[in-house]
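A short write-up of the structure that comes next.
One protein chain omitted, others in place.
Naming follows writing order (A and B), and every chain is counted from residue 1.
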Amino acid sequence: MSEALLAVQGLRVRFAGEDGDVQAVDGASFELAPGEVLAIVGESGSGKSVTAQAVMGLIPSRNATVEGSVRLRGRELLGAEESEMQKVRGAQIAMVFQDPMTSLNPVYRVGAQIVEAIQAHRPEVGRHEARVRTVELLDSVGIPDPAQRVDSYPHEFSGGMRQRAMIAMALALEPDVLIADEPTTALDVTIQAQILRLLERLNRERDLATIVITHDLGVVAEVANRVLVMNEGRIVERGELDEVFYAAKDPYTRKLLDAVLRLDQAPPLRERSTAAPLLEVTDLVKHYPVKRGLLSDRGVDRVRAVDGVSFNVEQGETLGLVGESGSGKTTLSRTVLQLLQPTSGSVRFEGREIAGLSRREMRPLRPQMQMIFQDPYASLNPRKRVGQIVGEPLRLQGRASGEELRRAVHELLERVGLAPEHYGRYPHEFSGGQRQRIGIARALALRPKLIVADEPVSALDVSIRAQILALLAELQQDFGLTYVFVAHDIGVVRHVSDRIAVMHEGRIVEQGPADEVCERPSDPYTKSLLAAVPIPDPRESRARRAGTASS
Amino acid sequence: MGRFAIRRLAGMVAVLFAVSVLVFLIFNVIPNADPAKQLAGRAADPQLIASITEEWGFDDPLPQQYLTMMGNIFSGEVVSYETEENVDERIVEGIPATFSLCIGAAVLWMFFGILFGYLSAVRAGGKLDRALTVVAVTGISIPVFWLAAILLNYLTYQLAIFPSGGYVGLTENPLEWANHLILPWVTLAIVYVGFYSRVLRSNMLDAMDEDYVRTARAKGLSERRVMTRHVLRNSLVPIVTLFGLDFGALLGGAILVEGIFNLNGIGQYAYESLLNLELPPIMAIVLFGAFFVVLFNTLVDIAYAYLDPRVKLGSSAQ
Partner (left out) sequence: MARKPHGESAAASAGPWRLALRRLRRNRTALAFAALFVLIVVFSLAAPLWANGVADTSPNATHTLEKVEVDGETREVVNPEGRPVGPLWLGAGGKFFLGADGRLGRDEMVRLMYGGRTSLFVGIAAALITTLLGTAFGLLAGYYRGWVDATIARAMDVIWAFPVILLAIALGLSLAVGGLQIGPLHLSGGSIWIPILIIGVVYTPYVARPIRGEVLALREKEFVEAAVSQGAGPLRVMLGELLPNLLSTVIVFFAIGIANSMLLESILSFLGVGVQPPDTSWGTMIGGGFELITSAPLLTVIPGAMLLLTVLAVNVFADGLRDALDPKAKLRLEAHAGIAEPEGTPV
């Protein structure tokens, strides 16, 4: 057995807070062997990021107590002098963070930031030499045209390229260990696949020991050799990749694995309704003019958010709308509901044309079509109580008041799995999953026929997602609802939809029954999307990669 | 970059026009009194009032009046009826003193403001921070003219540490120039030192939470390097904008400081005119003051683009 490169023993991190202390990491011990890829998996609050920060000595808060031992090649890092740690950071252990947009300083050029890292550790290296090395690094992580790009500013890069640049910066001093904290969470699926490929290649070519921290089991299955599962500050499961996935011993791990929604799991086939479609969208267009100002040479430019979209939604079915960021799916969902005015095109609800109606004309129709929003933290007014939030639609539409209103709200709260005493509480007292329930109750209040759900589970932990989706399915049955389910995660969409429409750059490139779109896609974009989605099953993941490699 | 500059300059012209219209409204339209009488001030007699009405065209329709007024001011023909001095000439004479005062104060407050702000942020929560905060909050609460009067009385009249007012040209005698300006500089700067140190402190504390600072630390940079090259550098950007706004507006404070310390600049001219209720100089000074602010801010905006590359490229990025 080769000697461990990094050995963590009994790590405990405690934060002192206004309302009491929090034990973020509660006795974590593990080892990292040279050249291996270790994945640390957990949901939010599991302590996985804090563990990584503790290894680097980068815990941000001043109220933190760190105990235990972290040894790099036998040398104790915890409690070491700051000047010693500065030599270790970047040169022996390097870290890549989640959001490449904010992780690079916007006022310095990308190349300059990498040169800074090099010269901080090797002051004898001249600027010219450092620059040459930087260009090499950018090339090695797959950035096209590196000699030019080295002088670009971070905002001139796309998200994927920025992350590559971050990785290049991390590699600049040839560290032994690379820690990647949710490296692909902020990226589109197709870009994510590329970055994971890159990390894998670097690990192979440079024998670079890597720790990947993530909540996404698909990512784990794609890259990891060994896995640690963390829950509430403790490591509850550890082992080789296949061991953890197929022979998990810990109940929390098993719960996590079960909750992961897989691409090949489809909902039971529903009876197709023969009635007229509930919603008919034809050639819908939403453009935003981009003003160029006084002395432009090109006139008015346009952002074509929705560029001619047509689809129908049958009564009682769920249409899944899949797209990456910038595909226009968010704009589409709002334009359909007339929260944004369409530029042109037609939207018929129950046969009646609603596109271009005035606010007053729309008002009586609003109760029939409601929305569930993505961000549980931004979709509820922080200054209002839950009862007010859920009761507002009823009050606005004059449906109920006083005692009757109260009763109606209580009923709704119970229906979505909350308790009546939650009526008087404020949103900040609830978890993300509970807030989504409140949002669902609000959407249900007016007994709509159509609900557009915009990424309703994307911001939630994996184990909570399944619960919310189950609730939505239940409600659909009980209330005869029709859903348009918008998401970027095709696995989630597959799980709930009867039919799927795939959006790309403002257009629907493919639509049809869910299993057809997912198993026999015809459009190239759809194919690349499906190919990029990480499969949370190590064997299948390997098979797919082998298949792509050989083809 | 050039297109951006041209756009800003065009906008500037529009604002300058609006400013001149507002000055016109303030002095000639809004008041509930005969504008000719107001202009004449205390030297008013029916003959003078009649000739003023003629010269300024107060019997003409409003747009005509506006043009006449602007014409008079910019052609350098406005005269203060009481003192019979040419207003524009005296304003020009006062420029060296006013500039000396403003630039000196600006250098002083930027230096100390940034220094105190930086120290406060780096040692946030500690004793130094708390002491500097006390200094800063007191600084922004002091009435400038009162402080000037107190310093004038105790340090100049009573203790004769500093000369009792008056302005000595830089080219005449640099030492005396500075000697006469020290108290005015300090008086004018104190308020801004307090303000700027707090703004910088607040900006730096925010910046310290940013992701790119975390990256800088993760790269193994020394704490000092992280603080100066990343936290401070990014925090200075809004300070520059603020400085642009404040420097342009200094004329207001200069009126008080020059008046009290007797510094023969534009500010003192305004101070005297106010005490004597003379309108023409105030009109001209307010107009030029606002013009200076707009001009200066436009220049700062254009310079800002150099500091923050995201602005330069505007909507073309992404």
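Just so we're on the same page, a contact is a pair of C-beta atoms (placed from the backbone, for glycine too) under 8 Å apart; a residue touches a chain by one contact, two chains touch by 3 or more.
Since the model is a prediction, treat every value here as computed from it, not as a measurement.
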Residue among A:Gln53, A:Gln163 or A:Gln370 that touches the chain left out of view: A:Gln370
Full-complex contact with the absent chain, from A:Gly57, A:Pro175 or A:Gly233: A:Gly233
Where the missing chain touches subunit A, by residue: 15, 22-24, 26, 45-47, 232-233, 334, 337, 339, 359, 362-363, 366-367, 370-371, 373-375, 378-385, 389, 392-393, 396-397, 418, 421-422, 424-426, 428-431, 434, 439, 442, 446
Residue ranges of subunit B at the interface with the undisplayed chain: 4, 15, 18-19, 22-23, 26-27, 30-33, 38, 137-138, 140-147, 149-150, 152-154, 157-158, 191-192, 194-195, 198-199, 202-203, 206, 238, 241-242, 245-246, 248-253, 255-256, 260, 270-271, 274-275, 277, 279, 282-283, 285-286, 289-290, 293-294, 297, 301, 304, 308, 310-311, 314
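The rule is short, and it goes like this: only the chains that are shown with their structure count from here on.
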Whole-Å separation of chain centres (CA-atom averages), subunit A against subunit B: 49
Residues on subunit A engaged by subunit B in the complex (per definition of touch): 56, 58, 60, 82-83, 86-91, 94-95, 97, 99, 102-107, 116-117, 120-121, 153, 155-156, 166, 169, 290, 293-296
List of subunit B residues in touch with subunit A within their complex: 3, 6-7, 10, 209-212, 214-223, 225, 229-230, 233-234, 237, 307-310, 313, 315, 317-318
